[in-house]
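I am attaching a structure below and will ask some questions about it afterwards.
The complex appears here without one of its protein chains, the remainder shown in place.
Here is chain A:
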Amino acid sequence: MMQFMLLFSRQAKLRLQKWFVPLCDKEKKKISRELIQVILARKPKMCSFLEWQDRTIVYASLYFCCAMELQDNELITLEIIHRYVELLDKYFGSVCELDVIFNFEKTFYILDEFLLAGEAQETSKKSVLKAMEEADLLQEVQQLL
């Protein structure tokens, strides 16, 4: 299972953090800080997988980072990251970092439609986006009332 997912910029600014394991705030901060430093120090052509503190870290550039358990399939995790980026892309229409910053709660909602309990819950891109659409509609309708 995925233990946590981080999204951060080149300047080490955290844009999204989703934790699937119970840790106190202090620990979360420490882990994020340390891991971000480790990943930012890696050179461009390096392997996307690394072992860190008894977890496998899978990351893609700009910078989506997932911490998996040691026995998980690293390649399919890369696919999960790609799928999430595609979802964001489809939802925001050509997503860029600013979208993620100014609509951070939406990125969380999308993530919550795609992952649950550290696993992928829906393998069809279409279904995830449809669910988001309907939930957003529900929210708007209720706000109008």
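In this text, contacts are C-beta pairs under 8 Å (C-beta built on N, C-alpha and C of every residue); 3 or more make two chains touch, one makes a residue touch a chain; residues count from 1.
In the analysis below, contacts and distances are computed from a predicted model.
Remark: of the listed names "Auxin-responsive protein", "AP-1 complex subunit gamma", "Dynactin subunit 4" or "Short-chain specific acyl-CoA dehydrogenase, mitochondrial", the one matching the undisplayed chain in UniProt is "AP-1 complex subunit gamma".
Residues touching the missing chain, restricted to chain A, are 1, 14-17, 19-20, 22-24, 29, 43, 45-51, 73-76, 78-80, 83, 101-102, 104-105, 108-109, 112, 116-117, 119-127, 131, 134-135, 138-139, 142-143 (touch as defined at the top).
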